[in-house]
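Below is one structure, written out as structure tokens, with a few remarks after it.
Coming up: chain A.
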Amino acid sequence: QDQNVLTVSSEQTTTYVRNFNPFGQTSARATTLDFIYEPLVVFNRLKSNEANYRLAESFELADDLKSITFTLRDGLKWSDGEPLTADDVVFTYDYIKQFPALDFISVSAQLASVEKVDDRTVRFNLNEPNSLIANTIVGMPIVPEHIWADVADPVTFANENPVGSGPMTEITRFTPQVYEQCRNPNYWDADNLKVDCLRLPQLADNPQVLAALADGTLDWATSFIPDIDNTFVAKDPEHHKYWFTPSSLVSFQLSMVTPDENNRKAFNDVNFRRALSQLIDRQTIVDIAGYGYPLVNDDPSMLGELYKSFANPEVATQYGQYGQFDLDAGIAALDAAGYVDADGDGFRDNPDGTPIAIDIMVPNGWTDWIDAVQISMESLTEAGLNVKMSTPEAAVWTSGLIAGDYSMTLNALASAANPYFPYIRSFNPDDFGKSRFTAPHWENAEVMDLLGQYTQVKDPAEQKALMDKLQIIVAEAMPVIPVYNSPSFYEYNTSRFTGWADADDPKYSPVVSNANPARLLQLLDLDPVE
Partner candidate 1 sequence: MTSPVLSVRNLNIDYIGAETDFHAVKDVSFDIAPGELFGLAGESGCGKSTIAFAVSRLHRPPALIRKGSQILVDGRDVLTLDDAELRKFRWREVAMVFQSAMNSLNPVLTIEDQFYDVLRTHTGASRATSRARAAELLKLVDISPDRLSAYPHQCSGGMRQRIVIAICLALNPKLLIMDEPTTALDVVVQREILQRIDVLRKQLGFSVLFITHDLSLMVQVSDRIGIMLEGELVEVNDAQTIYHAPQHAYTRKLWASMPRLHGVQITGEVAP
Partner candidate 2 sequence: MTDAPILALDNVSKVFGEVYAARAVSFALHSGRTLALVGESGSGKTTAARLIMREYTPDQGQLLFRGAPMGRADGKALKAYRSSVQMVFQDPFASLNPAHTIHYHLDRPLRLHQRNLTRAQRRAAVEELLQRVKLDPAQLMAKFPHELSGGQRQRISIARALAVNPQVIVADEPTSMLDVSVRLGILNLLNDMKAQLGLALLYITHDIATARYVAEDIMVMYAGQIVEWGDMEAVLGNPQHPYTRLLLSAVPDPDKRFSEAGEELSQIETIRRQSALPQPEIVRIADNHFIRPMP
Partner candidate 3 sequence: MAFLLRRLAFYLAAFLAAATINFFLPRLMPGDPIEIMFASAGSELSLENLNALKLTFGFIDAPLHEQYFSYLKSVFTGDLGRSIKYFPLPVTDLLGRALIWTLGLVGIATLISFTLGTFLGVMAAWRRGTLFDSIASLLAIFSSSVPAVVVSLIVLFVFGYTLRWFPNGYAADPMLDPAFSWTYISSVIYHGTLPMLTLVTVLTGGFAVTMRNNMINLLGEDYIVMGRAKGLSDGNVMLWYAARNALLPTVSSLAIAIGTILSGSLIIEVVFNYPGLGNTLYQAILARDYPVIQGQLLIMTGAMLVSNFVVDLSYVLLDPRLKKA
């Protein structure tokens, strides 16, 4: 009988290298996580983080929030037939402690210890109480002890013939141009798996993915596609479909610690930031720089549509206008706050007369961002601000952001299950100088205090109260100027498989990139067309 082969494009590359090391986040094939190494739990971001239990059948957070216990399903097996037990989980966590380079999600630092309770139960003891730790823990793949214990250098280990726990573990074909990954003979959830094999043709860039999509070769892809209705859907409107879900927040950020003393004065003035925000034409940016695909984010608390179930309606009523594009209002706000042209050079200056000169830094080659900046510059310039753009190498940009050594930039922040994460990543002073997500270098003790409390309460009502408060503080201070949430791209073809998630049935995020564990759920939901 014929096999059901699902043709997927999950990463773009000029050549395939046989590497299925689940810890090699950038070097492993994109089908390694989730498909070969199944997570303990998949949290569904689209449904308020609902837990879909996979290898684990349950987990239990201790009341003091200082430990969490996962219970594995009964009878789990590795793809080579060996049993998958709590020992493997403990081994994995010991392993990443031993080889810190493997810990690509920095989970070790939060764990005091990992202990086996019984063959199916593992307890993680935490350094700090944390109600959200499960989200982090499930991001680490569990590897078989009987294989990995003998690996001398797991960082460079290519794991060419993986032994895994997920649905698709058998590499039946591998060339630089294409590889195929087929069903796990010992998969615990085989009943739900209708797809026999994944085929991954090598595709180097968006146009190639588009070509493969347009001629119907691909069943499932994640790629930016210009003018998608014409270039893809129109080719076969019945089967060619897409659904773009909002994800990473893209925002303008100002460095509160920028080396230029005059700029610093302005940037630390909330009135200046608000005025700036009002001068950003988000809709045009989305339409032109983003082909209409992103979702405008005009939420001064920076959460926006993505976290709308967490939203505090107060924010919109009190501060909503600062997220709206309004050229006149922006100009008026600048005038009112004293930012007028004092020295007659045609550019607005600080109220004390010192000049402001803003250099918007974007990484070289990130075209949509460059376009967005160019569009923004039009209105900023029209409002009399002295702005220009520089496009250094991405590495320079990154280190500038990390050090706060820039004046203005666009920055992106990956989406997460809970608004706690964007806040902590953006405002945690411990991360200043370490992460580009703290690029604004904005400090607020109250925010940090509230975030600390947030992880330590378990009661949803209490959590909501804290989150509401947080949003008001952030919206009032407006430390970042949100612009849009960039889309996760998801294109699919219904001629060979059905069961796809879409706007009408947003059951989970169906994006097939390796940043979305829910893709596993999508795979399991697919049914071949007869």
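For anyone wondering why these and not others, all candidates are chains of the complex that A comes from, given by their letters.
Everything below uses one rule, namely that a residue touches a chain if its C-beta (ideal position, glycine included) is under 8 Å from a C-beta of that chain, and two chains touch if they have at least 3 such contacts; residues count from 1.
Please read these numbers as outputs of a predicted model, since none were measured by experiment.
Only one of 1, 2 or 3 makes contact with chain A in this complex, and that is candidate 3. Taken together, the chain A residues at the contact with candidate 3 in this complex read 13-15, 17, 19, 24-27, 99-101, 103-106, 109, 153, 155-158, 175-178, 201-202, 204-205, 207-208, 211, 248, 363, 365, 393-399, 412-414, 425, 434-437, 515.
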